[in-house]
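Missing here is one protein chain; the remaining ones are kept as they sit in the complex.
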Amino acid sequence: MKKSVSLLLSGLLLCGALTGCGSSNDDSYGADGAQAEGGEAAAGVSGAITVISREDGSGTRGAFVELTGVEEKNDAGEKIDNTTADAEIANKTSVVLTSVAGNEKAIGYISLGALNDTVKALKVDGAEATPEHVKDGSYTLARPFNVATKGQPTGAAADFMAFIMSAEGQQIIEDEGYIKVNDAAESFKTDGSSGQIAVGGSSSVSPVMEKLAEAYRAANPNAKIELQESDSTSGMTGAMDGTFDIGMASRELKEEEAAALTGTAIAMDGIAVIVNPANTLEGLSIDQIKSIYIGDVTDWGDLA
Amino acid sequence: MTGPATLGTAARRGAETKTTMRSTYGRGRAKLQKGLVYGAAFLTFAVLLFLIGYILISGIPHLKSSLFALQYTSENVSMLPAMITTVEMTVLALLLAVPFGLFTAVYLNEYAARGSRLVRVIRITTETLSGIPSIVFGLFGMLFFVTRLHWGYSLLAGAMTLAIMILPLIMRTAEEALMAVPDSFREASFGLGAGRLRTVFRIVLPSAMPGILSGVILGIGRIVGETAALIFTAGTMAQIPGLLQSGRTLAIHMYVLSGEGLHMNEAYATAVVLLVVVLLMNTLSALVAKKLTKK
Partner (left out) sequence: MKNFWEKLMHGVFFVCALASIFAVVMICIFLFANGIPAIREIGVLDFLTGTKWKPGNDIYGILPMIVGSIYITAGAILIGVPVGLLTAVFMAFYCPQRAYRLLKPCTELLAGIPSIVYGFFGMIVIVPAVREAAALFGADISGSSILSASILLGVMILPTVIGVAESALRAVPQNYYEGAVAMGATHERAVFSVMLPAAKSGVLASIVLGVGRAIGETMAVVMVAGNQPRLTGNVLKGIRTLTANIVQEMGYATGLHREALIATGCVLFVFILLINLTFSVLKRRKDA
């Protein structure tokens, strides 16, 4: 009985969101106001939350669980990822997007750069998910895009690295919707070195790396960049065993990786927590996000 | 390929005239069976049409000439290099797999003593091989071709992996086709003094050609649609690869494009092209089959 009522309710809310008219709209505005103050409010939909997470090796997941406290140290000092066993695991950003866009009770997280209007990004602790807020530190769910090399890069790889960190390279990063790490970078001058550069790793970093590689090719036609995309961890292991000259990771380097590799942060990226557009919820606190992802809260109605 | 269909319909007409004067077989049961057959066929083709329609509707509006630029860039996300890679990959894998598959079938059916231990072992291994998931082939290809043989992510490593993957498919269909060739053909050939080899190449293989080609077509389908085995062996570079260079087929291209959700439209456009490619390859092989059987 309760379920059918809640279903009806969510149906109504969906209608409200779709038509965007009259009283239901006013209601949702009211709810927004409440959230903006406390960062806590009842969700617009009710019923069981569909929690969508990424696979274990994903840099996005690594950063997300670390930042939200889903990952905690146990008594022995080991880091434990407490993501609920009931969470659906999506192995690609597009799968998270499609799942959330098609399910009004779903919640997921993706790279800010991949956000589109089929889903709605939530405010986290009251701050909207925008590059500006990541930059000024008010939006706390942010992680670095790292590249890593084994020792100091040489030849073309060093030249390419210099390009990434130059004013031109950083400008490309900003244009693509990520946050540059060096505002005062100097402009780039190629040393003209030639050779092949194998770049591989995180699929989150790949789109911007592709742009960087193209711009670099224009600046230095002698070098050839091979880009292989997989995920952060294989990017790091690839850099360690020499498969890649430059490995990409969308998270901080782990201890054993940092010991073997030289990491450089090339950009910052926010992680957007996304829900279905029909969900009238506007924001969550970090603690609420954590309790959803560790499975303490399993119903939108219990968020209040 | 279309011959038996005519036979079926003609014979059915015969069957219908006879219904009046026969049989103990339940009329209701026959009706039920007929209903089931038509129902299942309807369901299948409804799903089929829906799927194809879904792809076409999501993809066609996004087909642009820039998707067929010679050079891939992150702006145009051209699929032309991927198309050429797909053709390269298919041809290479077929070149490797078809002779082996076909000759194995010939050996099993024309040479080996039926029921011998070797035949049993081969049959079990092929069945095993056909059941191995493509992801496991991918793992094996990565461990063996890419790492052990130091081919790196390359066209060759991908094609070898795919060749092993489609080998049982080619073999099994070829064997079925060979088995369907009536023994009288062989006996006649032997009787005219032809050797075994001549019989195989002049009599048995030509008459089994449509069946063999249907296996090849299925194989092409698997190659063109394969992703899991290729990401671990051929890599994801968007270029027209040489033998030892990494390249992406259309399916991988689509996989990569859809990954970050940034190019979904182009991914669906790729799916449309993929459909056309499969269609072209199928038509081509059907034409070849016709030519071969006429000769």
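The letters A and B name the chains in turn, as written, and every chain counts its residues from 1.
FYI, a contact is a pair of C-beta atoms (placed from the backbone, for glycine too) under 8 Å apart; a residue touches a chain by one contact, two chains touch by 3 or more.
Just so you know, these numbers come straight off a predicted model, no measurement behind them.
*Asks:* Out of B:L94, B:L162 or B:M254, which is the one that touches the chain we can't see?
*Replies:* B:M254
*Asks:* For the chain left off this view, which of B:Y72, B:F140 or B:Y153 is in contact with it?
*Replies:* If we include the chain that is not displayed, B:F140 is the one touching it.
*Asks:* Residue by residue, what part of subunit B touches the chain that was omitted?
*Replies:* 1-2, 4-9, 11-12, 14-16, 18-19, 21-23, 25, 29-30, 33-34, 36-41, 43-45, 47-52, 54-55, 99-100, 103-104, 106-108, 110-112, 118, 121-122, 124-137, 139-140, 143-144, 164, 167-169, 171-173, 176-177, 179-180, 182, 195-197, 211, 214, 217-218, 220-222, 224-228, 232, 250-251, 254-255, 258, 271, 274-275, 277-279, 281-283, 286
*Asks:* For subunit A, which residues touch the unseen chain?
*Replies:* 3-4, 6-7, 47-48, 50, 55-57, 78-81, 85-91, 95, 98-99, 102-103, 105-106, 230-234, 237
Assume only the chains that are shown with their structure count from here on.
*Asks:* For subunit A versus subunit B, what separation do you get between their C-alpha means, in angstrom?
*Replies:* Taking the mean C-alpha position of each chain, the two centres sit 39 Å apart.
*Asks:* Within their complex, state which residues of subunit B touch subunit A.
*Replies:* By the definition above, subunit B touches subunit A via 73-74, 153, 231, 235-237, 246, 256, 258-262, 264.
*Asks:* In their shared complex, at which residues does subunit A touch subunit B?
*Replies:* Result: residues 92-94, 96-98, 110-111, 114, 116, 203-204, 206-207, 210-211, 214, 226-230 of subunit A touch subunit B.
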